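This is the structure I have questions about; it appears just below.
Left out: one protein chain. Kept in place: all the others.
Going in written order, the chains are labelled A, B and C, and every chain counts its residues from 1.
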Amino acid sequence: MSIKVDFKVDKVFGHLELQIDLHGDEVKTRFVSSEDLRYFEHMVVGRKYYEVPYIVSRICGACSISHFLTSVNAVENALNVELDEEVITLKEVMHKLEIAQNTAVHLYFLALPDYLKVRNLSELMSAKPDIVKSAMMLNSLTLQAVNVLAGRIVNPLTYRVGGFTRGIPKETIDRVIKTLDRAEKLAEALSDLILGLDLPRLSDSELNYLTADPPTEYLTIGDYLVGSDGSRFRGMDYMQFISEEISDYSTTKYCRYRGRVFFVGPRARLLAFGERLPDYAGLIYDVRKELHNPFSNLKAKAVELLYCISNSKAVLGGLKEKNFSAPKEVRVRRGEGVGIMEAPRGLLIHHYVINDDGVVERSNIITPTVMFSKHVEVAAKTLSEELINNGASLNEIELKAAMLVRAYDPCLPCSVHLIVKEGDSRE
Amino acid sequence: MDSVKERSVDEVVSTILGKYNQRHHLMRILQEVQSNYGYLPREALEKISQSTGIPLSDIINVATFYHQYRLEIPGYYIFLVCMGTACHLKGNQDNYNVLRNTLGIKKGNTSSDGLVSVEKARCFGCCSLAPVMMVVSRDGCERYLHGNVDIKETKKLALTYRSMASKKVRSGE
Amino acid sequence: MVKLYINNKEVQVEAASTLLDAIVRAGFKVPTLCYLKDMFNEATCRVCIVELSGGRLVPSCSYPASEGLRVLTDSERVLKYRRAIVEMILASHKIKCQSCSMKGGYCQLLKLSKEFGVEGIPVCAECPLYGSECLLNLGIACLGPVTIAGCDAICTKERSPCIGCRGPASPDDVLEEGIKTFIKYKINIDEVVGISELFWGSNPLTQTIRKLFTNLHEGGRV
Partner (left out) sequence: MAEWTLMDRCCDKCWHTVEYPCKHFIRCTVEGPLCHESAECRVKRKRRIEELKYGKYGIKIKVPISSCTLAAGAKEVYDAVSKEVLSSGLNADITISGCMGLCYLDPWIELSKKGLPTAIYVNVKPGDVPKILKEYLSGDLSNAFALRADPEGIYKNYKVPLLNDLTLWSNQVRFVSRGCGVLNPESIEDYIISNGFRGLDKILNMHPKNVIEFVKKSGLRGRGGAGFPTWMKWEIAQSQVSDIKYFIVNADEGDPGAFMNRLLAESDPYRVIEGMIIGAYAVGASKGYIFVRAEKPLMADRLSKAVEEIRKYGLLGRNILGSGFSFDIEVILSAGAFVCGEETALISAIEGRTRPRQRPPYPATRGLWDKPTVINNVETVAHVATVFQVGVEEFTKYGTEKSKGTKMFCVTGCVSRTGAYEVPIGMSLSKLVYDLAGGPPDGKKVKAVQIGGPSGGCVPSNLLNTPVDYESLQSAGAIMGSGGVVVIDEDSCMVDVAKFFTSFTLAESCGKCFTCRVGMKLLYDILKNITEGKGSEEDLELLNELSDVIIGSSLCALGGTAPNPIKSTLRYFRDEYVAHIKDRKCPAKVCPNLVEYWIDPAKCVGCGLCVKACPTNFITGERGKPHSIDPSKCIRCSQCFITCPQGAVIKR
């Protein structure tokens, strides 16, 4: 028997092709990015340290804040910049709001149509106009909140290496909180919808994950990583655990954690630190039962959406009128720094070596999609084997496989940092 | 010429203002001042402004807008070289250059000895005799028109008028 | 009262009105620059031109409204000419946004040039740091003086320096003015050129900047 399903996966960020080949007994799956090479890692080399965040935030418009902040963290680590507690808190709020916004978009516009048996947004519009309306609303409200904190909805402006460029007046904070109040209601409705979904059944064969260790609570910014194998290590040492490899068929690299295929993202976060969210214990209890299923990433996201909005509200409410002092003076010196953060799609690592002039000499960026792309292949393989054994049609295989991919929410623009260069010094 | 100037600007201007003093006479007033001095001295403009109440800026607006007025003292004789179409086609630009060269005018419009000025002018309406140049004396009393001027003629005219001017100036006119 | 038609919409205005009055009354918009209601009606800037039914273009600020007139405020021809006029105005405008009192979002020319996509004004013109300190003053290399406006100075609004993402302001005199500003604030030109390369890449203008800087600096010292 020979089956070959090659298709472009729609409703993901960027151009992605999934290839499923059945030869005899063996199913081969390939996660192929057809994005162009983007060279961002190389672009930052030779630039001043303060320019780097501006550059890398342009890797992708969807999660520019995560890239920006990770990069800022890496630079700040490299140059030993000590930040005030409040600055870090506000950074985290910015970050959580981005996750909320990203999650909302993903769940509503990319994931939900599959489960409502429509192909795309315009069909959804005619089938369930209410849903589209609230989706739009939620997107717009979260964007508004992001806009206030970041200066604009993509590529943040309000932060320079060393701190925030300006304070936030009380009334602005109040406005954001009001916005978030409205968003919260819509988010609850969305969560109900997602958590009630009947997910396709699939058991993960490689249940390895890696996630950043939040120093406090959940989704806060820290320096440590934890893996499903129980190891906990400094971000600085990521290279001892994570290996990057180049595939011969895709412009994305792929990663292995201690030589094994692994995944990152909301599911990993919830698996590792779900117990830190006592407010959502009930929901997490239900979701946890399904967390071995890659599709359950959606449900993990739904929980995170609720958490991000309510937590942001709480943190902002705690902030009095804030007039941050100007960004910390940065003393330029030689240094090496790694920034790790949980981007909406999972773990994100930025790593720079900065020389005496403050110019970046070497850089490495590992994005979530790069980390989980191999895992997608493995899960897709398991899925299609099961489907083939159950005698599913090619169409069904294609649909289910696409749904699986979308559950991971890969983002191709951000995964393409491959540099094909002879004598590349990086391991 | 300096002696005329010493005949007190006030006096000259008030004589003129005795004849014309309305806002719409401004052009005529300036023309009369210029025919007295060959140009418009700043003091005269200020005096007109004081006496008539026309803002100085308005007066200068008019004085700089129209080609006839000069704000700097010209030579005794002024060559007005026509730059109309017919004169352009028949080579008055060359004549103009030759005039300047012959009189040694490098910068501005007036020769360094202050005797002769060369200016570009608009059409005199003698296009059928192109190229045309007019020579006028500073006081406006003398006025000569020369038609069908070629380069040789131009050179000759330049020298003639220069010697005429130096004679007049020497004789104290 | 006279009745006339603005973009085919009927409107009634008093007999002594101008087309502009009628256009406003009808709910349409026409840009104006030199017009100041009840004060200046000189019709010199020509940006308020509209098209009459015969194809004639007239300045709406001074053309009297008359019975039965048919006026188009945004025909293709009007827009094309208006754009050309704005381009001309900009081409002859001594752009010194750093020292211009219209700074801070009041610049009508900037508004117009943005509306018509005509480029040439630097970010400094729209950097609306009302009253607050210029980033250059803090010694931060902000590319505002040499970058084309049109972004609402979004970065500087957030106290982040401009990084020139919209590209260099094109006429040389604008660049020159910008570089004078850098010199005035003692901004390191290497830093400026470095940042400008970020978005302008190998645009020869980055080198022009360096050259202009050298010329101006040396000239200034002597």
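By our rule, a residue touches a chain if its C-beta (ideal position, glycine included) is under 8 Å from a C-beta of that chain, and two chains touch if they have at least 3 such contacts.
Here the structure is a predicted model, which means the values were calculated and not measured.
**Student:** In the complete assembly, which of B:D10, B:E43 or B:D94 touches the absent chain?
**Tutor:** If we include the chain that is not displayed, B:D94 is the one touching it.
**Student:** Which candidate, B:Y37, B:Y69 or B:Y161, sits in contact with the chain we can't see?
**Tutor:** B:Y69
**Student:** Tell me which residue among B:L56, B:I73 or B:C123 touches the hidden chain in the full complex.
**Tutor:** Of these options, the touching residue for the absent chain is B:C123.
**Student:** Check the options C:A15, C:L36 or C:M88 and report the residue that touches the missing chain.
**Tutor:** The single option touching the absent chain is C:M88.
**Student:** Could you list which residues of subunit C touch the chain missing from the display?
**Tutor:** Within subunit C, the residues touching the omitted chain are 41-46, 49, 57, 59, 62-64, 77, 80-81, 84-85, 88-89, 91-92.
**Student:** Which positions on subunit B touch the chain that was left off?
**Tutor:** Touching the chain left out of view, subunit B contributes residues 22-28, 30-31, 54, 58, 61-62, 65-69, 80, 82-90, 94, 97-98, 101, 121-130, 132, 134, 143, 145-148, 151.
Throughout what follows, only the chains that are shown with their structure count from here on.
**Student:** What is the distance in Å between the mean C-alpha positions of subunit B and subunit C?
**Tutor:** Each chain's C-alpha centroid was found; their separation is 43 Å.
**Student:** Taking the mean of the CA coordinates per chain, how far is subunit A from subunit B in Å?
**Tutor:** 82
**Student:** Would you kindly tell me how far, in whole Å, the mean C-alpha position of subunit C lies from that of subunit A?
**Tutor:** 41
**Student:** Counting only residues that touch at least two other chains, what does the list for subunit A look like?
**Tutor:** Within subunit A, no residue touches at least two other chains.
**Student:** In the complex of these two chains, what residues of subunit A are touching subunit C?
**Tutor:** 47-48, 51, 54-55, 151-152, 157-160, 165-166, 326
**Student:** Can you list the subunit C residues touching subunit A in their complex?
**Tutor:** 138, 154-155, 157-161, 163, 191, 194-195, 198
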